[in-house]
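Other chains dropped; remaining ones untouched in position.
Lettered A, B, C and D in written order, each chain numbered from 1.
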Amino acid sequence: MAVTQSKKASVLADLDAVRSMIRRHKFNDLVFAGIGLIALMIGLLTLLTLFVDLVMDGYPRFNLQFFSDFPSRRAGSAGLLSAWVGSILVMAVTFLSAVPVGVAAGLYLEEYAPKNWFSDLIEINVSNLAGVPSIIYGLLALGLFVYGLDLGQSILTAGLTLGLLILPTVIVSTREAIRGIPVAIREAAYAVGATKWQVVSDHVVKYSQGGILTGVIIGMSRAIGETAPIITIGALTFIAFLPPAPVTDVAPFLNFEWLNSAFTVLPIQMFNWLSRPDHAFHINAAATGAIIILVTLLMNGTAIYLRYKIRKNIKW
Amino acid sequence: EKIIKVDGSSTVYPITEAMAEEFQKATKTNVTVGESGTGAGFKKFCRGETDISNASRPILQKEMDACKEAGIQYIELPVAFDALTVVVNHKNDFVKSLSVAELNAIWKSGSSVKNWKQVNPAYPDKALALYGPGTASGTFDYFTEAINGKAKSSRTDYTPSEDDNVLVQGVAGNAGGLAYFGYAYYEENKDKLRAVPISAKAGSPAVMPSPEAVKDGTYQPLARPLFIYVNATAAAFKPEVKAFVNFYLENAPKLVAEVKYVPLPADDYDAVKAHFKALKPGTGFGGKNEIGIKVKDLINRIK
Amino acid sequence: MLNNLTELSISPRLAKNIRRNVKERVIEFILMMAALSAVFTTFAIVAILLYESFGFFETVSLVEFFTGTVWTPLFEDAHYGIMPLIAGTLTTSFVALAVAVPVGTIAAIYLSEFASHKTREITKPVLELLVGVPTIAFGYFALLFVTPLLQIIYPDLPGFNMLSAGLVMGVMIVPYIASVAEDAMRAVPMSMREGSYAMGATRFQTALRVVTPAATSGIVAAYILAVSRAVGETMVVAVAAGQQPTLTFDPTEGAATITAYIVQVAMGDLPHASIGYQSIFAAGLVLFAMTLTFNLIGHVVRKKYREQY
Amino acid sequence: MVNTSTPIKAESKDLNFYYSNGHQALKSVSMPIYENKITALIGPSGCGKSTFLRCFNRMHDLYPGNKYEGQIIMHPDNTNILADGVDPIEVRMRISMVFQKPNPFPKTIFENVAYGLRVRDEKNNRVVADKVEEALKGASLWNEVKDRLNDLAFNLSGGQQQRLCIARALATDPEIMLFDEPTSALDPIATANIEELMNELRGKLTILVVTHNMQQAARISDCTAYMYLGEMMEYGDTDTIFTRPVRKETEDYITGKFG
């Protein structure tokens, strides 16, 4: 090999050629960056168009009454009261069923599971469930909860169905949050003689809370807009009353009857209004759609903010 | 807490929903109204899961058997009329009317009509696009019975939807489109669709669907009565159910019209009220749909 | 302090050994049960689908089911060939992927190699919003907004068509591809990028010649998972693609997909144990088998890239 | 410095170690650890120093598939801490460890040091507080942190964090302390502090320390072991090893021919 003087000089001599080549390459960069930005924008623009479209159609309904009124045959006085209360109650069941199970499963997979066919089996199942279409969960719920366990078309059924739906999301986000904790922290705890559960409960769960919460919020924001599985369990119903209150003024102050109550939720109410002949109802539907998007936007926003804060606060 | 459970036909749904809304306001009794379709409604009704079943066609033999087996008795109450409406795209100006025979040619099972020209040589050479309700609906059952002579007997290569607005969109978006559904959906979409006058027999005058034509019995054979079936035991022993049905019949003339259906003539409602008061169980149909029957005759049949 | 322990002082420490071990085991067992819930769920899905469609396959032979070209289980003149539904499913999925694969890949490259850290941190979750939008809203968006738009270009397009449903679905799937593919590209070690930049390569050259090839398996996994999404998407196709089971692969026609069929029937709430009720579980079984296949392949491929670095 | 009368605290006997991927990282390693002495492990990167050290508190048990062969005998109770019947948690309660990079928990300074006691279910707050103070003093950190025990440990400097980790390890009265390159992530001043601290512990505590810095080994240890490719090449008094190594390989390494 000869790195001769002449060759080196040639780089300098060709500097103009090199520079024009670099300019060409950088132009390609610019072109691609433009295309990339457009590719990103397609999704965002669609979302924006959709949202603006819904807001424009639905703006006459953006008032407090829309939230405090029950559904009605008169579009103008029909409101979302039973729907948003139903959504909150269903989400509560979803949260209470998916989070403990999902977090425990995530802990098991990351901290306990031996690396063998057994954990592979669980892992494959989790990643498959994450990709199972929501309508299949609807069929599962129809066959298992509605008919098999005879839970009927209740808040409990819907909450459990959506709980199953977001379970993989919770498991995956739990695992990711746990993976973010450095091995060094775990080893430090083990090295002073902590048992596995002490390590997990004193450290792993504590330091991954934020990450888990982020995942749960994102999962719930998806669940809140789910329509297909709820339709499948057959919950298209006119509900102009609220379920029994979960909290009562007589001991034991808790009342679980609401779990068995009939219900409606936001996307179902939207769907119901959309299928009305009277166009005035379509305004209600648009307003509801805009509200659902806004709610998911807020939830995702919270998740983004949380994630940002966690990153900022904890530097391992 | 007392809850009155209603399920069944999505066609009858708007009427019952209006009743439920007003009844709840008046009495603070909760009413749920489902819209899972006439057939599904009867299924639940005959399992005793609901107190009242909405129906856009009479109860069928199968369903009667199921109810009987479960020991469920029912009171059959006609509550309103509906006019099944055949619509085409509003740009379609060549179809002046359709006869039952022509509709049958279009919709019969195995029909190969794919072009307006095949319906009538005078029509332009334009592809025919068909939209109709899904098979679970009473509308489908009634229409196929009235036009094809046998319930559920229909050609299958059309776009079915349980959501009538989807059908509206279908015809509105297709110049060669044709669909049938309840009158209310036409009423609300007059700007996008055109209703077609129907002649019962070749040569007889074609009649536009309208409340008047339904009431005076000239819109045939697509005018149909709508029913609610009340669980007889509930009607007798649950005061809230009884109250609700009475409320229903009392307010029918006003509220039925308000939700764009055709109320029965006033004396018919009186007959129905009397019928309910007597708590007479049974059906006037004998397990088969019948086209063009009068309400009075119907009630008189139930003894 | 620091006085060494004698043998005697060791034993009390061991006293709690048994209790400690039992407690640890019990906890581990509880956690394992939670993890097994995933397996139970899959099992329950398969069991329910098989159980409920059992009656269906007593009436309908598998041969007819898979080779028949007419699907009319709810009509008098009942035929049980699932092909039209599969054709509709594949066609809408194909249209969706034709949009989502290029757009998603480009977006992933942009996010991973061009966008600033901040842009990435904000854009990715915002894209995830697309997942949170009720799909029913997208369905009507396709029907009432996109289709009329397409009809301007292509006036003969029917109101229900797989094209507009597929396009909107494609946009919905972009975030999945972008997110998984971007993960894969992120996983390519920085040292490899530095190696390329140190040779005088530009961003685009680095992205195209080094990062993308290194992330191939992850990108492929993204595509496969996207197929599974597209196949399983429900409300958009139910509303916008038409619900007529037609055996066609022409996206400008309307057709029913498996999911659209299920939700259409479920909306009418067929009586329990009727052939119609069973038919949605049979259709569901096919759908599940399809997505399972894609999910499994996707899982394996993705696992491979995760292990690579 | 070490003579035949010095008691042996622990002893590795024909120790083989295999990582889960099948790689044999230790090959028949035998050596004594003298009581209250500092033993240094040196050798080029990847020779198995950390692997050997981590056998002493069964850290390898945390990762499935790793395999020990041979024995590590603890005296005076003659327990083979690698035996199947021995609970690794028990071993870790007797033998503490300080890591290469300071790894405090994201908790307060106090809770970091107290953690070992918490794990032992020590409920008496008085006892805990006393032990924490004692340990922080032992790690020469007390004066710097006594006014901010409830601050987060992450707010300390790197050197302080490492001394905190040493305090954490001291708080439970371990019989042996393991140090894995405790100063390699620290600046010279912090390094000098830690070395000084180890000098103070000398004679009170049995210490096994891995270092890649030969001069450090020479400065702080009583005995030195030179490892190469998983084998114990040479073991002896630190003075002897650094002045008259027996083997050519040891000399090459010490004189910087490679590594």
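A few remarks follow.
Keep this in mind: contacts are C-beta pairs under 8 Å (C-beta built on N, C-alpha and C of every residue); 3 or more make two chains touch, one makes a residue touch a chain.
Because the structure is a prediction, the values reported are computed rather than measured.
Composition notes for this entry: the full complex, per chain label, is A x1, B x1, C x1, D x2.
One rule holds for everything that comes next: only the chains that are shown with their structure count from here on.
Nearest to the common centre of all protein CA atoms is the CA centroid of chain A. Of the two interfaces, A-B and B-C, the higher number of touching C-beta pairs belongs to B-C. If you average the Cα atoms of subunit B and of subunit D, the two centres end up 85 Å apart. Here the CA centre of subunit B is 40 Å from the CA centre of subunit C.
Centre-to-centre separation of subunit A and subunit D, using mean CA positions: 46 Å. Among all residues of subunit A, those that touch two or more other chains are 195, 234, 236, 274.
Multi-chain contact residues, meaning those touching two or more other chains, occur in subunit C at positions 20, 267, 269, 272. Taken in their complex, subunit A has these residues touching subunit B: 70-73, 234, 236-241, 244, 262, 274-279. Taken together, the subunit A residues at the contact with subunit D in this complex read 114-115, 182, 184-195, 198, 202-203, 207, 314-315.
Of all the residues in subunit B, the ones that touch subunit A in their complex are 1, 3, 7, 10, 13-14, 16-18, 20-21, 24, 30-36, 163-165, 168, 182, 184-185, 187-189, 258-260.
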